[in-house]
Structure formats: structure tokens, C-alpha cells
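Handing you this structure, nothing more for now.
Missing here: one protein chain of the complex. Every other protein chain is in place.
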Amino acid sequence: MSLALVARKSWFEATARARLGGLLDAGSLQEILPPGAAQPSPHLAALDLPGAFDDGVVIGRATLAGRPVLFAAQEGQFMGGAVGEIHGAKIVGLLRRAVQEKPAAVLFLIDSGGVRLHEANAGLIAISEIMRAVLDARAAGVPVLALVGGSCGAFGGMGIVAKLCSAILISEEGRLALSGPEVIETVAGVEEFDSKDRALVWRVTGGKHRYLMGDCAALVEDDIAAFRAGASEFVATWQEPLPSVANLRATQQRLENRLAAYATCRDGLQVWAALGVAQPEAVPLLDRDSLVALKEGLPT
Amino acid sequence: MNAPQPRQWDSLRQNRARRLERAASLGLAGQNGKEIPVDRIVDLLEAVIQPGDRVCLEGNNQKQADFLAESLADCDPARINHLSMVQSVLALPSHVDLFERGLANRLDFSFSGPQGARLAKLVQEQRIEIGAIHTYLELFGRYFLDLTPNIALIAAQAADAEGNLYLGPNTEDTPAIVEATAFKGGIVVAQVNQRLDKLPRVDVPADWVDFTVQAPRPNYIEPLFTRDPAQITEVQVLMAMMAIKGIYAEYGVKRLNHGIGFDTAAIELLLPTYAAELGLKGKICTHWALNPHPTLIPAIESGFVESVHCFGSEVGMDNYVAARSDVFFTGADGSMRSNRAFSQTAGLYACDMFIGSTLQMDLAGNSSTATLGRITGFGGAPNMGSDPHGRRHASPAWLKAGREAAGPNAIRGRKLVVQMVETFREHMAPVFVEELDAWQLQKMMGAELPPIMIYGDDVSHIVTEEGIANLLLCRTPEEREQAIRGVAGFTPVGMARDKAMVENLRDRGIVRRPEDLGIDPRLATRDLLAARSVKDLVRWSGGLYAPPSRFRNW
Partner (left out) sequence: METLDFQFASAPVSRSAHAALCGVVGSGNLEILVQAGDQPATCQVSIKTSARGFGATWQAVLGSFAASHPAGGTRIDINDMGATPAVVSLRLAQALAEYRGGEQ
């Protein structure tokens, strides 16, 4: 091992602004509603909590490898990246602008536990508006790429939003699911799911599992440069398919098959064995390239 | 005239024989070596232990004879009582149960950690009599003088049919405890994780052991020395830069011990980057008395470290240690051999520097991690963090420190004892205070001394985010006080400084700011850390380090 590790810039630990700085072409970033121009959340102020100038999401336009893109980047360190009213309105406005401007893609840097509970209905409505706006952008032919690799992953409503995007780019550290591990444990008990067993949490919600299951288009290293390379390739090659009933039916069938095959599994290890992985217990320690090779060798 | 009754000179041996006979009468004499069926363990303990015995229950902050502790607590207090417990660490609920259930009433120990609050309550209710709170070395020392155990209940990895024991990487306190007990008429009972026909190596010979019992589950080990690099802050990086440039480099510290914590973990992770850039490889941090800290892996892999002797092991580090036998102490079987008594001796006498953290420090430099309502003790820190007057051999770092303290004609050197703290802890609790909580704690507990971890007159340097205070160079108590205030930041103690005097101390190099050391605080970023996550540590180790599940995010 060498100091190459030291030069790597971790996506997982970077702030939203640092991720954008390394993801997009240098000098191309133009923030929409920058700090000072937008107002912080009125709901948090009413609850006597300090807000953030950008309400936890940075939106704007830039170029990626020379192509024009719009972006939204959630800040996981502020209230777990949770979606409040202003936070949501900024994302929705950006996606609606995408319908008008037709950029090469919208890059959605998701790092969120879902709805900001402090904002209750306003947050729930915001999430549903984001879902509709993602679908509207895609229907207008603008691909929306979800990039998942932050400390909060993509959970709750934002887990659904991620799956509504054209594709998901995820790192091993990234997580994607509906109910968060702590929520499951609280509701169903520790015997159902031990949220403190972090290795289990990652075996069930983590990037490697999601990639093996085919939920994510690409698995990248936890490195801002790797996310940039992955996103550039996506923007250069992705053709947004037109929505069709046939596609929806095929997806529905795939999900029903998955439920039938894995509904009784309690751990990613069992799912991987059922997928045909010869040594499931070795998966968590495989590096990214070995895992991608493993997936390519799996029976289909 | 009646002749005086001749003195019996082997009463301990005869007493021991009677205890073993009692066990044999219950069918518990080593029919097959020294094995006791697991469901007879309480019968055995009730047979060999007598009221008033001194019992050593093995357990440190790492390995615990947890099954034997629970079994002892299950014994009948009508048969076993008034026990005097001697043990390094009071860590498990069962340790305190012994007192609450009336089996034991006296305690000599070193550290109580998580049971500190329950212990304090028992003391206040006068249900426990504390003999003394020791350092590890003091307690081990007393095992061989006036606190020799009648019974030792210990933990081993494996036993063979003869009763030989293999201790695995967590040798820890076992050799000291067994030696004191077995050679003074005592009885040694070992819980083992497994039975093997052939042990990888023999750590304790069978004739020092009386009984072995296979525990229903492996003995508990706490991953106490694992620090997730993801939690190291920029302020800790800044302080680590100051320590490396302002202390390690200037004194050429080669032999050292690090306390537990994120402050020292930051230093370990800056060795392959920042310290290497300063050209310090081979000049500092070559020989360590230290547990196998996962955060030391990058420094080892970078060739900074020549040797590490360990007090105990650390969960997940076994394969890495075994594969780096040039650096660590390992047996012929390949696995690590730790030894707390020897490593503490190295930390006390053979190290040129101790650096660690604390929760409170007063204006004389006394520091304590004791907080109100808890009796915790300090384990080994007071030995590491003291300047031993018994040292005679010289080294450049020791001589330089001695001459700073007493001038060019100093007749001895000084150990560097460095306290490294951010001026405020979480929730804005100031570290620097006019009076330590320890004094109030002493009154509440009726103790003879306040629980001070490191005495101010042993401290050579204090590192905070505001700067470094070199207490060796202070010539009066007033200078010392102002040097401490001068790095105490915006705490009330720091704000009450005599500004002119602190500037004078700065002119004399007694107080040094980051800019005095040529360090720009804005460059103190986490990018300098050689590893920024536990996964990075696994990568540095070439996959040999296997972190516990709770430290993983993959």
C-alpha cells in the first residue's frame, strides 16, 4: 500500500460543495440562489433551530467534460440531508428549468435520510413534487443521474427519488433503501434488523449489494475523481428512453420475480449465494474492480 | 515447663491441599488433566474458596475472565463471603454484583471504567471498602508483597489435556497474576475458549494451573484502542502538526508511548505524511510501548516504526501483527505475545515520552479524568505519564529535557510528559479549570487523596489549538501558571491571563503559537491524514486488518 490513498479525495466525507468542486469542470460552476440570496428555512426558525443559508442543498449549472449540466447537491451534514420546504422547492425549480433548457443531464448528488420531519407536511409535499419533477424531466428527454455515496445514503422518500432517476451511480460506501436501519429496528425489533451491526447494514443496503442486484448502473470507488469519470461516461453515452407501458410492465415483472426469489432472505450473504456468487462471505472485502468482474461473471 | 508449640512453616501449602481435597471429594479432582465440567463450576468455586480469601479476578480493559466472574457472583453468599477482591479493572456488571450480593466487601484495583458510577454508590453506602486505587504496576507489585491472591480466576485462549495454557495475543496480565498465585500456595482456575490436543505454544505451564473450565462462549474482548480516522477533526490535525514539529522533531523522540484517543491517533496518521515531509522518518517514533493501534498501520507500512511491544492486543489486528513479526513480539507459532507488566515497565522507564489527553487540568498542570459521581482510577497512565527518578540511562531527548528544566549542569534528564487537549470539550466544557473536580470527589468519597491522573510537576508540555506551553523552561510557579493560561484559549482560565506576561513567555519560547512554529492553521486539513477511514486502514494493511463490524461502512 502506498501514499496513493492520501491523494484520493473521499466523496463520502466531502461536503456537498467540495463534491461539486471536484465533480464538475473547473471554473464552470454557477450557483443558483447562492447563500445570502435565498432565505433559510422558516420552519426551523419557528422551532428555534439554526438553519443553513442554502437550506442544505446547492443547485446550479455547470459543464461536465464540456457538456452543459444542471446539478443539485444535498448536504448530508446538515440535518441528515433531509428535505424541507425550501430545500425541496430549489430542487423542483431546478428540474423544471431542465425541462426548458434541455441540458445534457441533471446530476443529482443525493445524500439524504428523506423527509425533514421538522417540516412535516411541507417536507412530504416537497418530496412528492421532486418525484413528479424528475419524471417530467425524463419525459422531456433530459436524463437525471443520481450519485449516491454520502454518509446519509439515499433513504426514505429520497430512496424512491433515486430509483425514479434514469440511473444511479453508487460507491461501496453509498446506501440505498426505503426505511433506514434504525427505523426498521425501532418498529420491528432488533431480532428483525440490528442497526448497530454496520457490516449487516451495508450487506443489505450498501453500494455493492445494490450493484449486484442490478439496482445501480455503476459502482465506483469512494473518490471524487471516480464519480467524475463515471458521471462523464454516463452523460456522454446515455440515451434517455421514452416512457412506455411495455417498459413499465417489464420492470414490474422484474420486481415480482425478485420478490419471489429473495423474499425469505435475511442477509445480503444469502441473496448473493442465490445469485450464484461462489464465496458470498468474501464480497464485503473485494475491491471495486474485483466486484465488477464478479458481477460480469455471474449467471444471468 | 511446656515446650512452645513448634511453628508450622508450610501452612499455606497444607491449606491448599485441604482445598484441593474438598474439590476431589466432590469428584472435581483432575481425572482428565485439570478439566472441570462447565456445569460444576460453582461447586468447584464453593469448594476451593474460603470466606475472607483474597481473590484475583482477571480482567483488564481488554480481555475479561467474564464467565468465572459471573460464576463467582452465582456462588452462595452464606458459604463464600468477606472476599477481598484484587483486580486490574472493574469493568463488568458481575464485578460489582459480587459486592451487591454480599460475597465480597473489600477491593483493591486500578481502573473501573464503565462501572465507576455503581462503584461510587457502593462506597457512599459503605457496602464496599476500597483498599487503594493503584496503577497497574503498583498492583502487580503488591501481588508479590502484601496482596498475594489465595485464588486467581484467569482467562486463556486454550488448554490441553495436561492443563497447559495458550493465552493467544491477549496475554496481558495473566503471567503476573499466575506467578504471584501459583508460587505462594494459591489456586489457579482458568476459563478457556477451547480445548486442543496440541497448543500452538505454551504460555503457562500446567503445573502452575489447578483447574480449567471451557467457557460457554469466548471471553469478552473490548476493541478499546480502535479509533475511526473519520472522526478526527481539523483541530486535532492542527494540534498533531504542532506536537510533531514543536516536540517530536525538536527533541528527536524515538522511544514513546501514546495514550488512547483521537488526538494521538491524529499524530499516528500524520507520520507517513506531514512528519515524512519534515524529513523525520527514522529520526522519531521508532520504538513504541503501545497496544496494536490500527491507526499505527500506515506508519508501520511506511517504515517509520521499528518495534512495538504491546500491553494487550486489539480486536481485528491478529493477522496483521502475525504478518509483521519484525515489528511486533510474536511466538514461535506466529501469534502475538503481549504482556502488560513488561510493557508498563517499558512505558515507565524506557520511554522518552508519553503523550496523552485529559478531561481537566488546573493551573499547576495537575490533570484528571475523574468526574463527579464516578470512581474510575487511571490504569497505567500515571506510570507512563510520570518522570521516573529511578532512571539512569541517557538519551538525547531525555538529556535535552533535563537541561531545559535544570540548566546545562543538570545531573539527570527528564521524561517528556505531554498533555494534548482542545481547550473545550464537547458541550463547551472547559478543560482548563481553577480547581479539578477531583477535590470535590475526594471529599464525597472520603478518600485519602484526590484522584489526580498526572501530577503537574511531571508535565513537560501542554499542546492546545492555541499553542504549546513548555513548562520545563518556566522558572517560577507564576510563570508556570501564566504559561498554562497562555494556551488555555477562550476558557475562563485562559481569558484571565496576564497578557503582557504571556507575550513575554512567548518571546522566550515558553509559549509558542502555530505561527511561531511556521504552521498555518488553515492548512490543517484532514487531507493530511494518511488514512481517513477504517477502510483506508484495511487497505494500508493489505487486507490483513479485520475491523469489528461496528467500525465498518462496507
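In order of appearance the chains are A and B, and numbering begins at 1 in each one.
As a convention for this text, a residue touches a chain if its C-beta (ideal position, glycine included) is under 8 Å from a C-beta of that chain, and two chains touch if they have at least 3 such contacts.
Here the structure is a predicted model, which means the values were calculated and not measured.
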Which of these, B:L12, B:A161, B:V235 or B:M501, touches the one chain of the complex that we don't see?
B:V235
Among B:L26, B:L372, B:A394 or B:M495, choose the residue that contacts the chain missing from this document, as touch is defined above.
B:M495
With the missing chain put back, which residues of chain B would touch it? List them for me.
233-235, 238, 422-424, 426-428, 464-466, 489-490, 495, 521-522, 524
Go through chain A and note every residue touching the omitted chain.
15, 17, 27, 34-36, 40, 45, 48-53, 75, 77-79
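Keep this in mind: only the chains that are shown with their structure count from here on.
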Roughly how far is chain A from chain B, going centre to centre by Cα mean, in whole Å?
43
Okay, in this complex, where on chain B does chain A touch?
230, 272-273, 298, 301-302, 526-527, 529-533, 535-536, 538-543, 549-554
Interfacial residue positions of chain A with respect to chain B in the complex
1, 3, 5-6, 9-10, 12-13, 172-173, 196-200, 202, 206, 208, 222, 284-285
